[in-house]
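A single protein chain has been removed from this complex, and every other one stays in its place.
Our next item is chain A:
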Amino acid sequence: MSAPLVQATGLGKSYPRVFRRSDRLRALLALLAGKTSGESTSVLSGIELEVQRGQSLGLIGDNGAGKSTLLKLLTGVLTPSQGQVRVNGRIGALLELGAGFHPEYSGRDNIAMAAALQGFSAEELAARQDEIVAFADIGHYIDEPVKHYSSGMVVRLGFAIIAATRPDLLITDEVLAVGDESFQKKCIRWMEDYLAGGGTLILVSHSMYHIQKLCRQALWLRQGRMQAQGDVFEVTQAYLAYHERKSADTQGTARDLDTLRGQEFHVRAVRVNGEEAETLPALEQGAALRIEATIASRDGRVPVVNVGIVRADGTPVYGVSSDMDGVQPAPLADGDYRIVLHFGELPLLPGSYTVRVHPLDSEGMRLFDTVERSLTVKGRSSESGLVRLAHVWEHAAPLSRIRGE
């Protein structure tokens, strides 16, 4: 394998502690003498990272975990305090909003400036200016000062410029969160094309959906250290599980069992594939899914059970109630009711999903309780969407070219 595009060894960053006025002077003298600047606060340490050409890496972690600092170290905006970074290629980075735009100058002027910062000549810029303006798609605002832009427009322009530079390595930091739906889609489509064309991506996002969609690898940073690194589904799942534990710790149990017991129905237990844990082991694409719901009934009436599957970002995938299919839960000896829903071959595409179980009253009108289980589907499929629909190609010849041409 050729030399990695990005390689970081023992990488760390610490900021000097500057409280009193004299600290700055002391730091200055120490640095001039070639020493370190004295006391410091470590924000990132012990990062070992290797990204090969064509890979895509998602960086995840809580606020303040060091994600942006790591990106800044990789792009060279910050110089490492320990260890080193090597990048064998041209980086296009979109760090934070604005990417260094000057608020007083128009969008066009800022394009010219950004091009100069990327080391582009005037001719290269002229050739790409129209492309950038078209991609940003902000209308007449392109000739107005950037200070009049909305934050979404700033991101549009920033991304358009980076997209036009076609870097070897694209680094973006929470950029997608600001753009509107159609621009997000445009960016994701562009990044997918870029990845298909052999581009390399390092993406920071709090949206596990975006991370899973665009990245094959993930790195989870926690308090400035590497918590986990590897396959995107395993790492994001571990991260989500950590968050669930964290919110369970801080809020107590989300379901208030005492109140629920007073209601007509509540969920006694949910087992998914025989497991009672809130987060299940990752499922292979096309594996079977078996959801067993045990419902307590206060008055002995028969509940209707509704099971829904939503994607991690909240998009509904499928929902079904027992009464729709003309069945009802069967009673157990202790007065509870139980029903099992079985999906033989789960058609979900790789990603994170949530399974929800609700008991409804016998008429299927009132909803009483909600129990969620998170579910990750693993796989290498590059199909898009939520589920695989049964399909057959007709009038088709065998593939002779490589995909992505």
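Just so we're on the same page, contacts are C-beta pairs under 8 Å (C-beta built on N, C-alpha and C of every residue); 3 or more make two chains touch, one makes a residue touch a chain; residues count from 1.
Going forward, contacts and distances are computed from a predicted model.
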Q. The chain that is not shown, which UniProt protein name from "Transporter", "Transport permease protein", "Succinate dehydrogenase" or "histidine kinase" does it carry?
A. "Transport permease protein"
Q. Which one, A:A3, A:L28, A:A277 or A:V320, makes contact with the chain that was left out?
A. A:L28
**Q.** Which of A:G10, A:G64 or A:G100 contacts the chain that the document leaves out
**A.** A:G100
**Q.** Footprint left on chain A by the chain that the document does not show
**A.** 15-16, 18, 24-25, 27-28, 31-32, 34, 37, 72, 75-79, 91, 93, 95-96, 98-100, 102, 104-105, 109, 112-113, 116-117, 119, 121
